[in-house]
Every structure is written in C-alpha cells, then in structure tokens.
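Every protein chain but one is kept in place in this view of the complex.
Entry: chain A
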C-alpha cells in the first residue's frame, strides 16, 4: 500500500500508529535514502512503543537499545556503516533480530538482505516526493490495520502504482 505524508509530524504520528501493528519479534526493515525520514518514522515507532527518552541516530553506535515500559526491548539498528552480512554477524547482529522479547527496526537493511527472512520482515520504503513530502510504501496487511483505525492527519492513501 502506498501512502503520502505531507510533513515530518504526520510521519511521526504514522510511526506511532505503526507500533500498534507490531507483535513481539517483529523486524521492520526501513528503506530510504539519506534524509528520507527514516529517523522520524523510527522515533514515532519508539514513541508508540512507550519509549519517552530521546531517540537519536544509531549511525555511530550501529545499535541503540531501548527498554519499553512493559519490560521488552526496542532495538534500533543502522547498517549504514556495516559493509555486508559477514560484518553484521561478526558484530553480533543475530542477538537483535527476531528476538521474542523485542521489536527491531533496521535502517539501511539492504546491507544485510540475506539475514532478513522475507516472510517475517515488514519492509517499509520511504521516498522523497518534495522537500517535506514523503511516499511511504508498506505491506498491505499493515496498511489495512492502519486504515481500520483511521489514517492520521497529513497522511493520505495513494493509488497503487
């Protein structure tokens, strides 16, 4: 399903709503160029998962771990500085993927494509449309859940490409 976000605030709210669609062990693969709004959407997901502390870029640290109020974890991963699957495994990436007590969000997931189970991974792609507008493509089953609760202000559905 294709959505259009008018601005960062709307993307943030969408992330917050998206969090409600993620059962434990979910892995969200977040595709998009530099500045496409990945960090904004990630922050929204974190807020939706009950995390109040600042959600800063994981580019430098590769992984940022956040404890949720329910005792489970939110792992925010950034593969920007990881060259490939081998480097990711040497880093210990397996601890952060599909853990039963965690929800994981991966930025720059294309670097570790072979480690992501296609059917068990929620792929979301963010694309620049204008300086503030973003196209967001997400799986239909997630899109239907979002539609059922109502899309937030600033988010509209686009016709299928």
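In the analysis below, a contact is a pair of C-beta atoms (placed from the backbone, for glycine too) under 8 Å apart; a residue touches a chain by one contact, two chains touch by 3 or more; residues count from 1.
One rule holds for everything that comes next: contacts and distances are computed from a predicted model.
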Undepicted complex member, UniProt protein name, chosen from "Cytochrome bo(3) ubiquinol oxidase subunit 3", "Potassium-transporting ATPase KdpC subunit", "Multisubunit sodium/proton antiporter, MrpD subunit" or "tRNA N6-adenosine threonylcarbamoyltransferase": "tRNA N6-adenosine threonylcarbamoyltransferase"
Contact residue for the chain not shown (choose from A:64, A:104 or A:121): A:64
From A:3, A:30, A:46 or A:82, residue that would touch the chain that is not displayed: A:82
Touch residues of chain A, complete complex, unshown partner: 34-35, 39-40, 43, 54-57, 59-65, 80-83, 86-88, 90-92, 128, 131
